[in-house]
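Pasting a structure below so you can have a look.
Yeah, one chain of the complex is gone here, protein chain that is, but the others are all in their spots.
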Amino acid sequence: MTHGRILFGGDYNPEQWPEETWYDDVRLMKDAGVNSVTLGVFSWAKLEPHPGAREFGWLDRLMDLMHAGGIGVVLATPTSSPPPWMGRLHPDTLPRDEDGRTEWWGGRQHFSHSSATYRRYAAAVTEDLAARYAGHPALTMWHINNEYCTYDYGDEAAAAFRRWLRDRYGTLDALNTAWGTAFWSQGYDSWDGILPPRRAHYLKNPGQVLDFRRFTSDALLECFLAERDIVRRHTPHTPVTTNFMPLWSGQDGWRWAEEEDVVSVDLYPDPRDPLGAQYGALVQDLTRSQARGPWMLMEQAAGPVNWRGANHPKPRGLNRLWSLQAVARGADAVCYFQWRQSRQGAEKFHSGMVGHAGERGRTFQEIKRIGAELREIGGEVAGTRLTAGVAVLHDWHSWWATDQDGRPSTHVGYPDVLRAWHRALWEAHLTADFAHPEHDLTAYRLVVVPQLYLLTDAAIDNLLAYVSGGGTLVCGFLTGIADEDDRIRPGGMDARLRGLFGIRTLHEWWPLEPGETVECEGGLRGTLWSEEIEAAGTADETVPYRGGELDGLPAVLRRGRAWYVSTLPEPEALRALLARVAAGAGVHPPLDGLPAGVEAVRRGELLFLLNHGREPVTVDVPGTHRDLLTGAAVTGRTTLGRYGVAVLKP
Amino acid sequence: MTHGRILFGGDYNPEQWPEETWYDDVRLMKDAGVNSVTLGVFSWAKLEPHPGAREFGWLDRLMDLMHAGGIGVVLATPTSSPPPWMGRLHPDTLPRDEDGRTEWWGGRQHFSHSSATYRRYAAAVTEDLAARYAGHPALTMWHINNEYCTYDYGDEAAAAFRRWLRDRYGTLDALNTAWGTAFWSQGYDSWDGILPPRRAHYLKNPGQVLDFRRFTSDALLECFLAERDIVRRHTPHTPVTTNFMPLWSGQDGWRWAEEEDVVSVDLYPDPRDPLGAQYGALVQDLTRSQARGPWMLMEQAAGPVNWRGANHPKPRGLNRLWSLQAVARGADAVCYFQWRQSRQGAEKFHSGMVGHAGERGRTFQEIKRIGAELREIGGEVAGTRLTAGVAVLHDWHSWWATDQDGRPSTHVGYPDVLRAWHRALWEAHLTADFAHPEHDLTAYRLVVVPQLYLLTDAAIDNLLAYVSGGGTLVCGFLTGIADEDDRIRPGGMDARLRGLFGIRTLHEWWPLEPGETVECEGGLRGTLWSEEIEAAGTADETVPYRGGELDGLPAVLRRGRAWYVSTLPEPEALRALLARVAAGAGVHPPLDGLPAGVEAVRRGELLFLLNHGREPVTVDVPGTHRDLLTGAAVTGRTTLGRYGVAVLKP
Partner (left out) sequence: MTHGRILFGGDYNPEQWPEETWYDDVRLMKDAGVNSVTLGVFSWAKLEPHPGAREFGWLDRLMDLMHAGGIGVVLATPTSSPPPWMGRLHPDTLPRDEDGRTEWWGGRQHFSHSSATYRRYAAAVTEDLAARYAGHPALTMWHINNEYCTYDYGDEAAAAFRRWLRDRYGTLDALNTAWGTAFWSQGYDSWDGILPPRRAHYLKNPGQVLDFRRFTSDALLECFLAERDIVRRHTPHTPVTTNFMPLWSGQDGWRWAEEEDVVSVDLYPDPRDPLGAQYGALVQDLTRSQARGPWMLMEQAAGPVNWRGANHPKPRGLNRLWSLQAVARGADAVCYFQWRQSRQGAEKFHSGMVGHAGERGRTFQEIKRIGAELREIGGEVAGTRLTAGVAVLHDWHSWWATDQDGRPSTHVGYPDVLRAWHRALWEAHLTADFAHPEHDLTAYRLVVVPQLYLLTDAAIDNLLAYVSGGGTLVCGFLTGIADEDDRIRPGGMDARLRGLFGIRTLHEWWPLEPGETVECEGGLRGTLWSEEIEAAGTADETVPYRGGELDGLPAVLRRGRAWYVSTLPEPEALRALLARVAAGAGVHPPLDGLPAGVEAVRRGELLFLLNHGREPVTVDVPGTHRDLLTGAAVTGRTTLGRYGVAVLKP
């Protein structure tokens, strides 16, 4: 992506329009500074209208047209939405849900990841697509499938699950041990007896559920790899991506990102969410961390989406603000779903860069401005990197282990906790990377663990080594509880972690009801959770609970540079705590005295300032800079208007 | 129905009782002034206890008994509830839901409208029933089936759906175009690939969903027509009806009504609903409009129903009030489900005209009074007509198009919006008809469109012609958005309608959260929805939004006699707006100075006054009238007691 410019454009589904509209599209794309479109995402039925047929002529014309217009093409394999004939002729390609219900065609993504038939058809169409466009000058990137996100509990998936389990465990004994099947009389005497975790009378085996999620991520990854390898064979130097859904639970995003050349994500914060910008920042930070560098915003909405209760449009300026936020946080591509808003079909109320109101519409007018500005700053920003002093640890396997029934509290949701901790850092103006718990953490001064219920031995070693190597660690509750098989560690929490934090005995968890809080010394109030902990006497600092059954017991413990927080502090308290710990670890915001609601991020040598408020705000910026967006010199301070942005170069 | 009397009675299910009870029933019916009962609705298992058997003796005796008692019989075909042997011997007659689940027997309406087997049995029993009672003197009307209301997603329905689609579209190309299958790779290469909109992974094709609802209405209508034609062959002069559920979404009520001799409806407002009377008025107005004259209240409850959360009885006087309201609004028949409350079965807690408390019960005592009064006024009122100056446009197809997933706001419900606008008229004491958007509207001075998202070209022509012919039109938001295939019209709203109202550009919809309001000039507050509109400069009058993102933009636009309202004003504001517009159009309430809570309706030369409050109220009535209920002369004013009614004749 890093050719000195930021990719700007979106999904383009021209099958919906008569060919004369394509020419108008090109005119408007040029007008808006669009330099990249994604073609072919939903083209399977058009490319292969009957089994084995190939209709490439229309796509040839489009590829040529794009090339003539100077617009690069991210070419998608069409495999996320099989044509109706697939299900009709091959019902085995249709997925089944937990209750045994078929997911029929008529929507999209109605394919079983484990279906041999589906995979065969998918490989064939990918092969022919890659062969045909391998040398096309418009081709800039491959986009495999779209938003992989399906489960399948059917019989062919069951067989694949068994194969996956055999690979993982080798013997039934090992599987029985890992799943703890001795409980509830679940011991398997035959591989054939193992099923996906289908509807059951009561709670399911947690190991089975956890492994089924691992398997599902891997089964989808197999689909991705098969298509990736085909296109790579034809175009070894063309990068390959697939677009993640933001913070989606179903894929092990660390594992997947390793297999991509470009990491891309779809991002749809609710314009009415007061924390929409923070949610965006989280997804952007995570995607950047998966990419280990610049990344691609594959989809966002120019206006409203169509799947919320009320689908709010973006107020004037918000699309620009959030687009530049993505750039600030490392994006080298700012794209949309979709170029021209549909007039028919399931997403006709999902906005487009060219909305129903057409080119006179406010939405398109704002798109034009964004395109122009990205072109303006592209040369300075594309390819540059961010450096974060903080890492937030995140792991899908731990999420999977906690996202089950039969847990201590259904009110504790992994993504909510992750968002709460990231929010505290964001509100403290601290830019954070995300990292896997087994990643090398030595580059960070502060490591934050919002919640990692499941930690492998290697991960625990890593954390201990990080702290003993001088790092500062802050851990939230429900961390280090289970090993990688979801087996509770002796003492209810890993003994070495308990030692690290100065915890002698973890007597009981005291989950809270929704809305309930617990008081702690110094005015800190906790939510969601509390714990009955007996300190070891080795702690250097504690903040005790005040009142209630836990009166006097430690809510927060610190031993050296290791902190344990046994509740979820209210937002302001968690922000203050993290700001204090970060400062102690030598991590500081990019500017002093930043007002609330202003986001400040350094990318390379550039300083991005983003005003998330609707009122103008003045920011002190020591020294002299040039604002790349306006060309104006900025000395000492600058004022950002409603949703205003400055991109300051020293 | 119009033989100078109002039909009074109800569903009579004597199968539940020993024959000696029948004689007691006749005694009580006569006591109560009952002159009509509906027999046979649930008699299939009794008429045909084994496949092909016929047991008519019991029904012969009942028909004779009714005749002897002077009670006419509305004879029902029993086809809404097949006997258990049907499902047992012919599982193909059972419907399947969206998820593939069978709807088993053991309840009622467990028949697939598309099952050839079911239709064959239904025709046979209808044939024999019609042949047997064709000449019976008690027979006054035919009642086909009961509350048609089922869907079927099974295989036989799928085949029928395909046949229906072939008839509609002729070619697959036409279908693919109409459904916009180019999006999401849904192009059909074979009729056999088309299914009902069964459970899918994500959003379904809206065209498919819309056509499936059209098909379902038509498939049910085929069932109705088949039975209607049979009975007509035997009794060409006996009117035929089938009872609608009130404002039910599943049938195109305009189309159906054309096929009936008598239009009948079931009506069950919640006695605790403060707007129960308005809801009743709406259903009555709609039914009268479908009937284009007098209609039949086929079912109401003498007391509580049994399907709400808490099923409230009717307070003293309410049954009479609501019964007379139906007469005021055009009913020539006031009937109940059911005559004698069941002691067993699924509806034993649904009240009857003779409740569990028996003839001494308050419920039956009130029934007697109603019967007597209807007999008193019948001669004056039966067969007379209402004239309304206002038409409210309503179309099931538009409803079907909006009642889907993936829309701008799930909080906007078509029937809620319809109710809100009708309420405003009702509270302004303006009697309205309903009309289809393609009906001739020239008879009305004011046409109100609460919301017609889907409008055909012909409908738009009709509206434009109506206004240019001097009519006054008020349109609510989300009107004229899509064509008859649910294809968004260029500009996001029909261009001619935009021109009509003085709208240059419809930039964005701003749906509101539940409970949220937007302020407009002059204190008007909007709910549910708002819009970012750029006026064309041709508008004669606008009411702008005040504050927020839409500050200064037009909330209401008027150009000449055409009004557009881009939000749902709060009730009092909408009432005031419509009262003002109506007055401007020369439409006025039947009396000046009517108190709130008093409904005043003219039917023929009679003026009905209904007090929906529990406190007495005095109404000024210029001139001298006779109150048909009391016989008293009314000069200048009259006082209505709690739930009181006057029927005034000049």
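Letters A and B name the chains as they come in the text, with residue numbers starting at 1 for each one.
Assume contacts are C-beta pairs under 8 Å (C-beta built on N, C-alpha and C of every residue); 3 or more make two chains touch, one makes a residue touch a chain.
Values in this document were obtained by computation on a predicted structure and should not be read as measured data.
Trainee: With the full complex in mind, choose from B:F8, B:W105, B:Y202 or B:F608 the residue touching the hidden chain.
Mentor: Checking each option in B:F8, B:W105, B:Y202 or B:F608, the one touching the absent chain turns out to be B:W105.
Trainee: I'm checking contacts with the chain that's been left out. Which of A:L506, A:L594 or A:L629 qualifies?
Mentor: Touching the chain that is not displayed is residue A:L506.
Trainee: Take the complete complex as the reference. Which residues in subunit A touch the chain that isn't displayed?
Mentor: Against the missing chain, subunit A presents residues 99-100, 179-190, 192-195, 197-208, 405-411, 485-488, 490-492, 505-513, 532, 549.
Trainee: Spell out, residue by residue, where the missing chain touches subunit B.
Mentor: The missing chain touches subunit B at positions 13, 15-16, 42-46, 49-50, 78, 81-85, 87-88, 95, 101-110, 150, 272, 303-304, 306-307, 309-313, 315-316, 342-349, 355-358, 360-363.
The working rule: only the chains that are shown with their structure count from here on.
Trainee: From the mean C-alpha coordinate of subunit A to that of subunit B, what's the distance rounded to whole Å?
Mentor: Roughly 48 Å separates the two chain centres.
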